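The other protein chains are all here in position, but one chain of the complex has been omitted.
Moving on, here comes chain A:
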Amino acid sequence: MTARGHRRVLVTGMGVESCAGGTPEELWKALSAGEPALAPLELEEPLPCEVGGAVTGFEPGDYMSRQQVRRTSRFQQLLFAAAVKAVEKAGLRTPPDALYVGTGGGGLDESARLVTVLRERGWAAMNRLGLLRLLPNMAAGLLAGELSVTGPVLTLSTACSSSTDALGAGLRAVRDGTAEVALVGGVESWLDLPCLASFTLLDALSRRPAAEAALASRPFDRDRDGMVPAEGAGVLVLESEESALRRGAEVHGELLGAAATCDAGHAVAPRADGEVAARAVVRALADAGVEPEAVDLLSAHGTSTPLNDRAETAAIRRAFGAHAGQLAITAPKSVIGHACGACGILESVGLLMALRHDFVPPTANLENPDPECDLDYTPLKGRPASLSVAVKQNFGFGGQNSALVFGAA
């Protein structure tokens, strides 16, 4: 039991598919070294955004049957692979009791493909299983079938906070006894032309040329010019302490608290004062029973857009008060780009690895800090530190603000 009388919720398995690699160790290697895993995008036609974080070398057939590969689209395949690895890593022998998945767009890329066929060749030529490849909940549905999850199987879509919120839902399910073991995932596959063009039209993406791929994502730097899109998936196994002890499971960390708020204002711009975003962190800390001063490390949302990074700095100052100046902060999107609905879970894996290694990973490309982003964002070089408690925060279109509190194993 925690100090607040809650059942403890431990992380006993992790699986990833990311542009920095297909294991938590590979992801950590890139994050801890501050080496961006971003590259020129391969697009069917040129767009002003030229850089992204694609998952390369991914073979869905390594994880799925031929039939499953044929029936599924990329977001389903990425999540499936990450889940297979997480379950294997956790050594689970019985089905999880619940499954929560966060995704911003689900199979938006598949949707665009269907529309192209519809316009060019007519409705009858569309993929007969197309609908099942694009519905956002079908990644979770596929996994539920594979793993025989007959309890709650829910898909949350809160833009870039999706998997952060999914982790919050998983935490509550294990805490309240709905599940002894809950699988929580996040996935996004949005490196297709219509998605990227849409984000470009919102002027949200970096326009750095392909030749400067490694320099494109630079959260909190004064020369930042937008986010760098990335795809990926991550899955964490959340488990009650009793179940983990009974199984003798390896523990990677503890999920202590979660909370979410909504700016309830602008569709894409965050509140400049960070007031409501800060409230998400304050509530997550209260949920965890942790004082702000006890937090050693904060993993920022850090999109590398001019507005967001400033508003996030304001939010951190509000949430942590005087402690904000002492807080070690890192911005993982400088290395792995912005995986939208999957960013929360991939960055949580990074945070758990940081806790395990007692090492603050750097913010890559933070060469000239924006004067309005004046906190310790760990520029360029990581450092060893004693880490016990860490916060992960993510924000999304629609005014979504979500925060998680993790503890070291």
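Methods note: contacts are C-beta pairs under 8 Å (C-beta built on N, C-alpha and C of every residue); 3 or more make two chains touch, one makes a residue touch a chain; residues count from 1.
Assume contacts and distances are computed from a predicted model.
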Which choice in "histidine kinase", "Urease accessory protein UreG", "Sugar ABC transporter permease" or "Carrier domain-containing protein" gives the name that UniProt lists for the one chain left out? "Carrier domain-containing protein"
Out of A:122, A:248 or A:384, the sole contact with the unshown chain comes from A:122
Name every residue on chain A in touch with the hidden partner chain. 66-67, 70-71, 122-125, 127-129, 132
